[in-house]
Structure formats: structure tokens, C-alpha cells
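Only one protein chain is missing; all other protein chains are in place.
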Amino acid sequence: MLRVRDVTVRFGGITALDAVSLDLNRGEILGLIGPNGAGKTTLFNSISGVVRPERGSIFFEGHSLTYAPPHVRARRGVARTFQNLQLWPSMSVEENLMVPMDALGGRNTFSDALYMPFSAYAERASMERARAILHVLDLDRYRHTPAGDLPAGIQRRVEIARALAMRPKLLLLDEPAAGLDAKETSRLAELLHTVRERFHVSMLLVDHDMSLVMRVCDYVYVLDFGKLLAHGEPAAIRNDPKVLAAYLGEESKKLTGEVEAAARARRDERPLLEVRGLAAGYGGLEVIRDVSLDVKPGEVVACIGANGAGKTTTLRAISGMIHPRRGRVTFAGKDVTGRSAERITRLGLVHIPEGRGLFPNISVEDTLRLVSNTAGHDVDMKPAFELFPRLRERRTQLVGTLSGGEQQMVALARAILSRPRLVMIDEMSQGLAPTVVRQLFDIIRVFREQGIAVLLVEQFVESALDVADRAFVFEHGTIGLSGEASELRADRKLVAGSYLGTAVEDGAAIGVANGNGNGNGHHLDPALMETVAVRLPAKVKRALEQRAEAEGRPAGALAIELLQQVDRQ
Amino acid sequence: MTSKLAFRVLATLVAFAVLARIPVGFDVGFKFDAALAVIWAFGLLSLVLLTGYVGQISLCQATFSGVGAYTAGMLVSNAHADYIVAVGAGVAAAFVLGVLVGLPALRLRGITLAIVTLGIALVFDRYVFQDHAFEWFTGGTAGWRVNSATVFGLQVDSSKHLMGAYLILLALFCVVALLMVNLHDSGAGRRFRAIRDSELSAATMGVNLTRYKLLAFGLSAAIAGLGGAFYPLVAGSVSPQPFWLFTSLQFAAIAVLMGVRYVPAAALGGVFMAVIPDVLTRYGHGTFHGHPYDISYDWFQFAVGVLLIVQLILLPDGVWGDIRHRARHAISAARVVTARRMKVA
Partner (left out) sequence: MTAFAAYTIIGLGLGGIFALAALGIVLIYRTTGVLNFAHGAMGMFSTFVAWQVFYGWSHPFWPAWLATFLAVVAGLVFAAVMGLVLEVAVFRWVRTREPVVKAVITIGVLLALQSAASLIWKNNQYHLPIYLAPQTATIQIADVPVGANYIVIIVVAVGLAFGLGAFLKYTSFGRAMRAVSDSPTSASLWGVPVNKVSAVSWMLGSLVAALAGILITPFINFDTTSLTLLIIDALAAALIGGLVSLPLTVLGGFALGLLETYPTIWIQSLGFPRLIALLVILAVLILRNPRGLAVAK
């Protein structure tokens, strides 16, 4: 159905795609994998018409798409989603779905504005179909919510719904699992199968989550450095040594014994960072409350927990990016609660936020030289380049043009050069290929060797617990569990309970125990709680859960009942 | 949906009925202000469409009004055309120019587009409206004179029969405003807003960017031109000064100040732009030791500048947007209170 032949794309001097060919048959789910910067998104962009290839041709159902503008391709039946969500944030979910539908109908601006009968009829038809799609994807309840107000996980689903509204024959999915936790990812896999059956679409899927790709796809293509490396059935790809070397990297060595020894040695020292009863939030929403944790000098501590549990907010409140509402933060013996980020940073705390906190228009070299702002003198960049030889090659390149992994390297290099006492890293591995992730986790060991303490927020629970001495498990905006990393690793059930319904795949790369029988004794419909979380402050949500527990009913049912009562009033 | 439409039609009719009565009993000067307010409101409305709905930036809306005004003035004075025909020609000329200005917008966006449109405004302000080479179009330094005309059977001129001009303008404004509100929720409106929110996904979801951007620029220019085309009739003549560069900047500033996403904000802004400077000119000189003319206008412009800064810092959604949010808040709060009272009872 889709035939891509010898597509070559160049940006400036860099060849992003080098004569890539690919075939997709009707009804197939095709996987496209490869390390960061391999050209997957560029290939997507060439197929959907956002980027024009320099050479090569693209055929869809026998028509040449090579020179067609994006909207023509869309109308031929090629729809896509975006890696960085591109919904129309100010429009309601329903409206988001109606735009592509109208585009198919060829509606007229003037008759629309005049509210002519034909337009009214078409309008009703679109709306009904939008509702049908939302129903299948279980999004009915968000119909009138502005898309921008939804949590990222739901937004990803809305993007798929919007693409389906195009009545596509081919659906291009660009990292649909990015930013989702294990439970959400496994729901996504089910969803994709449902979508294929209900809407009769073929799919081309790009993702870093190998478990998703292997489970969903019928056939897999592997890209590396803009070239096609291999293709085959998932099982074959999994065992292809070439692919393993390029994409998965070598198994990392475990250092468990050493870690435990280090942890024991530090147990009695005075903490470097001490957080007591911290509460913080955004606008009317209090996201974390009563968070207490501590990090000892030279220790590696991991914060884990489901999406939206408050890990990122905690880091932000510590580093001064947001103002804590209550509680106290002590760092290096000084009370730093509510101080500005730049003053806290100068005390020797480096915070690498989500998105890496870099400057896209400044070169690698100049970025690293900025470290002299905290150090007070010019810095020698050698250690950074020794650790990351790749950065030496790219020293004059602008940071914004680097791949995600290289950017993370710049952020970590800065952390090493400024010789801080504590480094806080938020979602280091997000959006990165496994090889890169493994390399980066090795850097944490470098920090440990240099006596720099690390506070880590991580989606990959296993990897995080591997490198950490201790861990705090976040749950609904506060800390549910804490303990030695080794203990937590041994007792997966315990961690799973705190994840509140985090399902786990056996055989999948990451995960904990099954979420259905979770340790807290009450079920919540997570999707419903997400809506509630959007509307209600954490306090109310909490009260709801407590009442549900007292009455022995699921909180989801209770919430629906309450909402219905409110509606009736 | 239909009830919503009925409500809007009703609201528009009420607004027309109320607004139509207001200038009655005032002197000619204020009647002129009232008509001018509607002309400026058209200019602001054109930005509601272009910036509020489609997210494109333009700093040359007054140029479109000016082209409408000069085209209409030229046709009436030179060719003795019927005024309705002249207005139609003015709107068409503005539409064409709008589409031409829209062409660079296919490739440029944001700040770059703002600079380019500002350049266009300058070229027209200094080198078309005021240049000898274009006297055939601008009527030279004297401009075009339009003494009186009969529009839709109403006798209209710039002195005795100003009310007629005001009523026609107001009626047209109400119709266009109603169409704009309808457009917002319609399929085309959704496509426009999709372009505003994310061009990238609009294109990949089947929206023809070229067509809709050009359409938006053309329609927006036509709306501004429609207001402008009545200017010669209302003022009696056309001169470059009302459509100079700073009017374009003021359009942008006041549209944002009032709330660039809301149609009623355009009406509010029009009144603000036309009436306040005149009030200042008339009653402002007592306080300013014998400098009655320029000072008051400068005070107005100063106030617009300062208000714009304060507003953008404090109320990102504009004055009307803020009023709307507050009203909604108050309504929902009132509902909760009533519900509680009923429970207690």
C-alpha cells in the first residue's frame, strides 16, 4: 500500500536519511525502530509531507505522493500523530476531531458562517462521528474539555482519535508511548489492536519502548544513522546481532554488592539535603504535600512512582523553580526554602529538569563555559570531553541541533564540570534509546566515584533501583514508601502497591508486579481519577478516596455519583 | 445549536436597537464620532478574524481601511459611481490587497511577519497615500470630496445626515459581527483556529494552509476595507492622516488591549478609539494653558501605550476577555449559592 523508494533527506550538511526504502501492506502494523537521531521522525515527516525529500519517491495506493502538499496526503488517507503533542490546545476534544472530518467534506466558509442548512446537516454528521470515535477510544467524558488541559497520556489518545477522524487508511504513530508509564503503555498496545480491527487501518509505528514495538508490530524496520540496517519479523529482529549491537547495546554490568556497601557506609552521616513537610503546586492545584526526604553526602537516591505522583514538582520546589507553599528545605546546612533558583544553584546544587534545561541557540562549548558563572573562574572542559568524546566532535554545534541523547550529555557534562554537592536529574532517560540510556546511567556511577550526591527521578524503575542506594516511592503527591534500594528491588509487590494499578508485563523490559491486586486495598478507575484530578484539588481527591475506603466501594463509582449529583443541582 | 443561533440573532438585534439610539440628541461632532467608532470597530474586527481566530499578525490593517476609503472616494468623485458600487469596489480592492499581503505569510510567521506588514504599512502611508505618483488614486493633497449620497434610500452626508451613515454602518457592523461569531463555531472557524493552535498538525490533518491563510488575510482586509469605504462619506473627504502607520499600530494595540479573540471587544475598542480622543480634544484644553489640539491626542496615545503594557502583564486575555471570565465566574458562583440555599430551605 505504501511504497517508499530511496528517500534521501539532507539538512544543511547532515544526511538525515540516506536512500531508505520501505514497504507496507494493507492491514499491517509496521514498526520502525532505531537509536536517537537515526532518522525515524524525518522519515515520518517525508511521508506526511512536512519535509520534502531531496531524492526518492513515495507512493501510496499507486499514487505518487512525492510532491503533494501535506493536506493532500491527509485527504488521500495518510494521518499521523506527533512525538511532541500537537493537538489544538484551545479547542475542545470534539472540535479537535471535527477539523479533519470537515477537511474531508470540502465545506464552504461562507455557507458555514451563514449557518446554511447544508452546513448544519454536515455539522451534525461530523459531530456524531466524532462521538462514535471518542466512544471507541473511551474518551467520551473529555468531549468538551479543551485539549490542552488534559494530562499528556490522555492527549496522546486524543491525537490517535483525531488521526482516526481523518478516516485514514494509514496511520503514522510517532512515539505514542513517550512519557507513558508501564500501565499506560500496555493499555496503549491493546488500544492499537482495537483500532486496527475497528477502523481497518494499517499503521507505521515509531517507538523506543521495545516491549510495545515487539508486542504490537507484525514486521519491523531498523534504521541507524539514516540508513536501513535490517528488517524482519519482530522475533528475528530481536535476535539479529547487528540490531542488538546498534540499538540495544551491551548488557550493563550489575554493581549491586558495591552499592550496598556504599549505602551502609553512609547511613550515619548528616544529610546534605533535608526536606520536611514540603507542599507545592501550580495555581489552584496543590500537587505535592507533606513530602519529607533526605539525601546524604555522596549518596544516590531515586524517586520513583506513577506519572503525576509529584516527583517532578518536588524537585522543582527543592531547586527553587517554584515556591514551596509549606515546609522546609535545608541544603548543606542552610535553610534555602523559597530562595531563588540561581542562589540555590550557587550553593552547589545542580538541577537537570525535564527537557534538560539547555539553551538551544548556544554552542556546546559556550554552554559548558557558562559553568564559570557558578564556579567564578574559567573552567577546563577536558574532563567533560573525555567522558563524552562525542561532545568534542560537536563542540561548535548549537545545542538545539543535537540529538536528545547528546543534549542529555551536555547537561550531565555541565553537572560534572561545576563540581556540585548534589545533582538532581529529572527523567534522564525520557525519549532516549536503550544504548544511550545505559551510557547515561554509567555516568551516575561517575558521580558516585567523585562523591557527588544524586537525586534521581526515573520512569525506568529497574535501572533506577540498580544504581541507587535508597529510594522514595511517590504516591498521589506524597511519599508512600521509602527504603534501601536493594530491599525495594527484592520486594516488587510492595512497590507495585504504591503504583496504584501499575500493570506489569512479565517478559517486558521494565515493570513491577501485577496491578490488579494492589496493596492499598481499594480500586480506582485511573482514567476517571485523571478527570477528577484535572478538576479537583488534591485534598478533595484524597477525601474522596478515604470515603470510598470507609464505605467499601470503589472510589470511581463514588466520584461518578457525586458528579451526577452536582450536575443535577 | 439552533437555539444558540436564535439567541445570537436576538442579542444582535437588541444591541443594534440600543446602539442606534445613543447618538440621537448629540451634536454633529459626536454623531461623527459615533460613525467613526464603527469604522474603527471594523478595523479592529478585522484583527479579531486575522489574529484572534487564525493567529496571523498584521500591522497594516489601517492600510486596508485606507485602500477601501480611497477606492470608494475615487469612484464616487471621478466616475460618479453609485455609493454602494463604490463600497463594493473598495471592499474588493482591500480583499485583493489582503490576499497579496497574505502571500508572504505563507512562508513567514510571528515576528518576521509583523515586521513585513509594518513595512507594507509604511510604504502605503508614506509613498502611496502621500506620493505624487499616485495622485490618480489619492486625489492629490486635496483628496477626494464626497458631498452626499443616497445609500439604501437613506440620504447621507457628512453634516446634516450623519445619523443615516451611522445607522447603515452600525447595521452592517452588526451583520458582519454576527457572521463572525457564527464563523467561530463553524467548520471553517475550526479550521482557522486549528491553524492558530498548530499549523503543523493543521496541515497534516487535511487543512489547506495556502487557501485558508490567504482567505483569512483577504476576508480580514475586506472587513477593514468595508469600514474604510464609508469614511469619505462620513468625513466628507479622504486624507492620508487617518490611515497612517500609527493607526495600524493603534489597531493592533487596542485589539489586543480589548481582547483580540472576542467580537464585542472590537466594538468596545472602536468607541474607545473614536470617542475618547474627541472628548479630550473638546474638554481637555482647559487644563492645558492654551495648547488645545495635539496635546489631548498625545495623552490618548500615551494612555493606550501604558494601558496596553499593564494589560498584557496583568490580563493576558484583554479587557473583554477579563469581563467575560469574571461574568462566568460570578454566574457559576451564584449557581452554587442558589443551590446551597435551596438545599437549606
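Per-chain numbering from 1; labels A and B assigned in written order.
The rule we apply is simple: a residue touches a chain if its C-beta (ideal position, glycine included) is under 8 Å from a C-beta of that chain, and two chains touch if they have at least 3 such contacts.
What you are looking at is a predicted structure, and each value in this text was computed from that prediction instead of being measured.
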| item | value |
| --- | --- |
| Chains still shown that are in contact with the chain withheld from the display | A, B |
| Contact residue for the chain not shown (choose from B:19, B:183, B:203 or B:224) | B:203 |
| Touch with the omitted chain, as defined above, among B:57, B:151, B:238 or B:323 | B:57 |
| Interface with the undisplayed chain - residues on subunit B | 57, 104, 106-112, 114-116, 118-120, 122-123, 126-128, 131-134, 199-200, 203, 209, 245-246, 249-250, 252-253, 256, 294-295, 297-302, 304-309, 312-313, 316 |
| Missing-partner contacts on subunit A, residue numbers | 41, 45, 50-52, 70, 82, 84, 86, 319-321, 340-342, 345-346, 350-351, 353, 357-362, 366-367, 369-374, 378, 400, 414, 418 |
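In this text, only the chains that are shown with their structure count from here on.
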| item | value |
| --- | --- |
| Subunit A and subunit B, separation of their C-alpha mean positions in angstrom | 44 |
| Touch list for subunit B against partner subunit A, complex | 1-2, 5, 179-180, 182-183, 186-191, 193-194, 196-198, 200-210, 215, 339 |
| Interface residues, subunit A side, partner subunit B - complex | 48-50, 69-71, 73-75, 79-80, 82, 86-91, 95, 98-100, 102-105, 107-109, 112-115, 119-120, 122-123, 126, 162-163, 166, 569 |
